[in-house]
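One chain of protein is taken out of this complex; the other chains stay put.
What follows is chain A.
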Amino acid sequence: MNETVNLKTLIASDKPLTLAILAMGGQGGGVLADWIVALAEEQGWMAQSTSVPGVAQRTGATIYYIEMLPARDGVSPIFSLMPTPGDVDVVLAAELMEAGRSVLRGLVTPDKTVLIASTHRSFAVGEKEKPGDGIGDPTVVVGATDFAAKRTIAFDMDTLALKNGSVISASMFGALAAADVLPFSKDAFEATIRGGGKGIEASLKAFNAAFDRARARPRDEISASPPKRFDAMPETAGHPELDRLVHRLRAEFPEVALPLLFAGVKKLADFQDPAYAGEYLDRVGQLHALDRANGGEEKDYAFTVQSAKYVAVAMAYDDVIRVADLKTRGSRFDRVRKEVGVKQDQILYMTEYMHPRMEEVCGALPKGLGLWVEKRPKLFSWLDRRINKGRRVQTGTLFWFLTLYTLAALRRIRRGTLRHLRETEHLEAWLNAATPLLSRNYDLAVEVINNRRLVKGYSDTHARGLSKFDRVMSALMTLSDREDGAIWMKRLRQAALLDENGIALDGALKTVATL
């Protein structure tokens, strides 16, 4: 027993410095870990790194873990092969949600952990695949990391690295150097990069940019969702018809609805013509009158505001003409050139992937003719067999450009097409469902307007959107006299946006049926 007690006094109190790197496949987490180990070894430390790549090397998240201690003669340290929650000195997260994950795993604690995180987002498939907005709220992550970390360095290290022609591992290494958590000089960090072999200059550039950035401004502000662009209304728009629209906006509508109304007017003038934008103002004007008559002022004209948005969306439906118009614009050609990064001496061609069906063709016909064809299923399917197939449309060649250009010119007769008739009918049915509610259940009326969000997409997707819209609206009878009707309607809509087939919506509808 005495021996045990004596031995206890021999126990050294050295503790290894511990670092965890959370990265996704392809982010160079392994390179970063190798650099840190090489740096430590070069500075006379003993270092160990481990990782668990496995299938995570594809798109999953991997943790690299490093321990290090100054070398001592005659002894070699025993390093752990995995991090102990609550006992990590530095966490490097190569993406914002991975920073969140490191906190969830208990790796970040206020007594010791310096968190170095890149704030850019790489969305997980679960976030991307939702029919609505499935993107996780970044402010929750920031709240948690601020609370859990002793100190945080967080900015977009990915963009910074790209700007400097390198990859995120280099900029994270720079942020680590700037954090002053490893007792090694900046020169030693740079020497490690130089010893690495590939892409040294670019790596050093990104390293230094991140080092300076982390010293000067270690934190980025992060907001929940990026701001929407609301343009200021011009005093004069350079054309009498447009000026008339602006004048109407100022004269006829409350201040609170103007930003969305102007966005709507802009969109519809672009979609069709200024007269069409005028029709839009007529419609919203009528809705606003009803709003006012039903005490809308108390509600900040929520009905008018939401109508301003969704009536514009409904009127700017996506038809063949619209698509052909957008695809052939000069501004679009320029944008693609920029996005793809075409250099002066290079030539760009675009190929559009289109799949027209007889439905779309019928929609673009004058309504009488379109209806006539629709009523003849044999003819319809005969034509469909000729039309319904995938087409690769090379917009940069004359034949295809002229085809689309001509299609876009159908804009002149758009008001007479079958599609326009259908869209107008749907629009009116929808508004007619909403307006009577204003006097009985104002909030529910607003939610009915908001339901237009469900209608989107083309062909099957569009049909699915419409069906979801119809299913959500089917609860209107049940909800119209309930005080919490608006809340339920909102829940139904949110459920409808959760999955493709509306499974969540079915569940929600069943709940509503039991009310």
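The rule is short, and it goes like this: a residue touches a chain if its C-beta (ideal position, glycine included) is under 8 Å from a C-beta of that chain, and two chains touch if they have at least 3 such contacts; residues count from 1.
Just so it is clear, contacts and distances are computed from a predicted model.
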{"item": "The complex's invisible chain, by UniProt name, from \"Succinate dehydrogenase subunit C\", \"GerAB/ArcD/ProY family transporter\", \"Response regulator\" or \"Indolepyruvate ferredoxin oxidoreductase subunit alpha\"", "value": "\"Indolepyruvate ferredoxin oxidoreductase subunit alpha\""}
{"item": "From A:G28, A:G174 or A:P259, residue that would touch the chain that is not displayed", "value": "A:P259"}
{"item": "Candidate in contact with the missing chain, chosen from A:S51, A:T152 or A:T192", "value": "A:S51"}
